[in-house]
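The structure that follows is given in the form of structure tokens.
Here the complex is missing one protein chain, while the rest keep their positions.
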Amino acid sequence: MAQQLDQANDIDGATLVEIFRRSMRVYKTDERFRQMLMSGKLRLVYYPVRGQEVLSASMMSALNIDDYLVTTYRGVHDQVAKGIPLKDLWAEFTGKVTGTCKGKGGPMHITDPDTGVMVTTGIVGAGLPIANGLALASQQSGDGRVTVVSFGDGATNIGAFHEALNLASLWKLPVIFLCQNNRYAEHTAYSVGTSAKRIIDRAPGYSMEAVRVDGNNPIEMYNAAKAAVDRARAGEGPTLIEAMTYRMLGHTFGADFSYVPKELQEEAKANDPIPAFHQLLLDRGVAAEEIAAIEAAIDAELDAAVEHALASEYPGLEELRIDVLKEEIRA
Amino acid sequence: MAQQLDQANDIDGATLVEIFRRSMRVYKTDERFRQMLMSGKLRLVYYPVRGQEVLSASMMSALNIDDYLVTTYRGVHDQVAKGIPLKDLWAEFTGKVTGTCKGKGGPMHITDPDTGVMVTTGIVGAGLPIANGLALASQQSGDGRVTVVSFGDGATNIGAFHEALNLASLWKLPVIFLCQNNRYAEHTAYSVGTSAKRIIDRAPGYSMEAVRVDGNNPIEMYNAAKAAVDRARAGEGPTLIEAMTYRMLGHTFGADFSYVPKELQEEAKANDPIPAFHQLLLDRGVAAEEIAAIEAAIDAELDAAVEHALASEYPGLEELRIDVLKEEIRA
Amino acid sequence: MSTTDKISFAQAINQALDEAMGADPKVMVFGEDIADEQGGGVFKATKGLSGKYGTGRVRTTPIAEQAIMGAAVGAAIAGYRPVAEIMFMNFLTVCMDQLVNHAAKLRFMSGGKTWVPLTVRCTTGAGVGFGGQHSDMLEAWFAHVPGMKVVSASNPAEAKGLLLSAIEDDDPTLFIEDIMMYSQQGEAPAPGFKVPLGKARVRREGSDVSVITYGRPVRLMDEMAERLAGEGINVEVIDLRTIAPFDEETVLNSVAKTGRAVIVHEAIKSFGTGAEISSRIHEELFSDLKAPVQRIGSKYSPVPFSPPLEQAFLYSEDEVTTAIKRIMG
Partner (left out) sequence: MSTTDKISFAQAINQALDEAMGADPKVMVFGEDIADEQGGGVFKATKGLSGKYGTGRVRTTPIAEQAIMGAAVGAAIAGYRPVAEIMFMNFLTVCMDQLVNHAAKLRFMSGGKTWVPLTVRCTTGAGVGFGGQHSDMLEAWFAHVPGMKVVSASNPAEAKGLLLSAIEDDDPTLFIEDIMMYSQQGEAPAPGFKVPLGKARVRREGSDVSVITYGRPVRLMDEMAERLAGEGINVEVIDLRTIAPFDEETVLNSVAKTGRAVIVHEAIKSFGTGAEISSRIHEELFSDLKAPVQRIGSKYSPVPFSPPLEQAFLYSEDEVTTAIKRIMG
């Protein structure tokens, strides 16, 4: 992949390193979650993001910290790549009061406005109309923010997708529809649920700008992301990005995925974006020490985050009556 | 319109006369409703179909009586063109027990399985997923029926449209999506609500066969309808027909439609499909007497229907407890 | 303000929106056909607003209720105060997810980091002849959803006052309008007049029985109380105004005094809001009650089209007076 770089579309070294840093922050977070689940130190429903790290990292690197993100249950890569503090994330995943949402939302409902993570939804497709609303707020206030909403290939078949793309186009909203096409929706292969040959074939029905890229290629992905962000920021309206990727593990941690053809798995392993990215950096002359230092910093942050989460308290039971409405509910 | 007939696509005289007969049956029914509303002899929320008569008549003439139809609140043209007995229709519109639905459904909910009128819905877009189910039943049973579902241009922006087209394409259902593009959704002009330049631009997103025709031209419309019916019946799957037409009156009877540009109204009047069709028949050598006889027969049917409806009884109050569930509800 | 000024319910809504938009630039309005280019709304509730505040803040939408509600939710968490018009209450069924799974839950699920100061307006009600899909009273569904409020007014002035409060409120509120009442005239309120959420109004004091209701039946109950007074029965009429969470204090104080209660609503009786109110009264005032709490609602049936059936479907004054007389012994 890195071999056939189009010079015109190349990106600078610092950006590439930043994307790598974010990719590894995702990769290691995801890995640690799975390790702890495997060892029984953690018990939760977890949606792995193995294979989709570079995609998120590239997209989020094209955003500012105060740009808005809406993501899904499978959102750890997006959240971490957007810059959410790992200790707050881990504390939320473990249901602690120190978490992003005081433990009340949990993994499927991460919100962290400080890093622009506005909504994480467990309802397929539901994030898209909400992203329009965030983008509308920016359009109206002129705050210059861009909103990115992540969703899967399967989500493109639900009504909310359709309604949201239509509205975004009509109102020229500064929103980017990031379809992470990982070829499966739960256990259902792309073509069983999706009648479009490519997701971007739906864009003309909304007169919408659309692009299909290899989401696992940081340069291709970043450039597409950057172009979409620039368009949105310039008031030129929304873009649909179909980022091709692959979900290397089952739908949820521990779930059977024997329904996936062996060859597909083999091929995906051979094209694992993480080692490829590593190699790309080396090819571009980034020193192995620099890479190691990046990884070490992440490891340290992660160790601290896990420790913090495990050491934190659960929320007090009065929290059941707080944040339901603005006024506390009477006991 | 009739002037530039493409010989290859022409249709036989008998079919043309049949389409005319159905058009006039719609035209006169609609006209009578409006007359009676105007004179205060009738009080109900009525959705005029003036201008869309030929479209329905052409579509329904391509169907068998036992083919299924799903339509909307603006459905009188479809129902009448499909062949529903006028006396049953009128009795339902007036809330009488002799109506298609014993007066319990009313104008927005006409059902008459004998003529294939399976569902009339008041919820925009809701008919499309249901039509899939009817078509699925036919696919599964092999009964050879085709299902047509009518809806407006505005309906193409709601989620149900999207979900239904995707499913129909994936399952190759014998269903025809008939979009009656009358350029307005209530008071909202096409381009204010619809981001697609043409509705058919949405079809590639479902890998679906699609065609855009002048719905007011009986030959063009019938040929498109026939082709879609043949495809469906042959098991080749669904078709989206975008039939261009115009809603010559307000959204509901008596509603203000000052929001419609004068020129558009003028143009539409000049292109009124009913006089044009009349002229077409004369041009094709149909005798004025034959036309007059057709109209007289419809007038007679209509007079009888109105008389029957007005003379019929309202349902007894026990009907409130009947048809709620299969078993009668206890008083 | 001269108290002889009259306004219609539709005008009251329009005035509330106008005042709210004038007072707070963060108030936006979305809905089908609502801008002036589209005639200012099917019920003219938004007429003139886009002209005055621009089509940036008053937006006609496609027919896409999920898109409307989602845009409202997103704008709300980003600091706006959207008012979303979902034309008919039954159309909430195509966007329940946005309202119930998102608007009502985001404050809690985010641990208070985001909240949704959203007002959803919709109309409904039997009696117009719309039949089964445009007439349902579904307030009980939303009352059962923690994190949101449900409001319904019984007259133009309070409609305005409640809508202003709903828009100012920092939680999502469903504001239910009655299609039969749009043209109803009532006293015009003073500018800025507000009705607090969560507070019922005792419309008439009485010592024999408390009639608890909201929305359209209120006026009928006022009239009925007047008639029954002539027969020596003193009815206390309570307009809940906020259906959920409802004003338990006012309700319980009243029934503690009268010892009898009848709850009246247009929604069908089974599993309706009256069940909760009745249960609360029984739970709290069991030994004070002189008779079981009665509920009058519409019949267990979809809303029928045929006029005599539609009338028979609806609750009636007769049923209420019969119930009152029965429990008066």
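The chains carry the letters A, B and C, assigned in the order they are written, with residues numbered from 1 in each.
Here, a residue touches a chain if its C-beta (ideal position, glycine included) is under 8 Å from a C-beta of that chain, and two chains touch if they have at least 3 such contacts.
This structure is a prediction, so every number in the text was calculated from the model and none was measured.
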item: Missing chain: touched chains present in the view; value: A, B, C
item: Contact residue for the chain not shown (choose from B:Ser61, B:Gln79 or B:Thr121); value: B:Thr121
item: Residue in contact with the excluded chain [from C:Asp97, C:Glu158, C:Glu177 or C:Glu310]; value: C:Asp97
item: Contact residue for the chain not shown (choose from A:Leu44, A:Ala276 or A:Leu310); value: A:Leu44
item: Sole residue of A:Asp10, A:Asp143 or A:Asp256 that reaches the chain not shown, by the stated touch rule; value: A:Asp256
item: Which residue of C:Gln11, C:Gln294 or C:Thr321 touches the chain not shown here; value: C:Gln294
item: Chain C residues touching the omitted chain (full complex); value: 90-94, 96-97, 100-101, 104-105, 108-109, 131-133, 138, 140-141, 143-144, 146-147, 244-245, 267-268, 270-276, 278-279, 282-283, 286, 289, 291-295, 300-302, 304
item: Interface with the unshown chain - residue positions in chain A; value: 43-45, 95-97, 102-109, 121-125, 154-155, 157-160, 185-188, 192-194, 256, 258-259, 314-315, 317, 319-321, 324, 329
item: Touching residues on chain B - with respect to the absent chain; value: 68, 70, 99-106, 109, 111-113, 118-119, 121, 123, 126, 128-141, 147, 159-160, 163-164, 166-167, 170-171, 322-326
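Please note the rule applied: only the chains that are shown with their structure count from here on.
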item: Centre-to-centre distance between chain C and chain B (centres being mean Cα positions), rounded to whole Å; value: 36
item: Multi-partner residues of chain A (at least 2 other chains); value: 159-160, 163, 166, 170
item: Residues of chain C engaged with two or more neighbouring chains; value: 61-62, 64-66
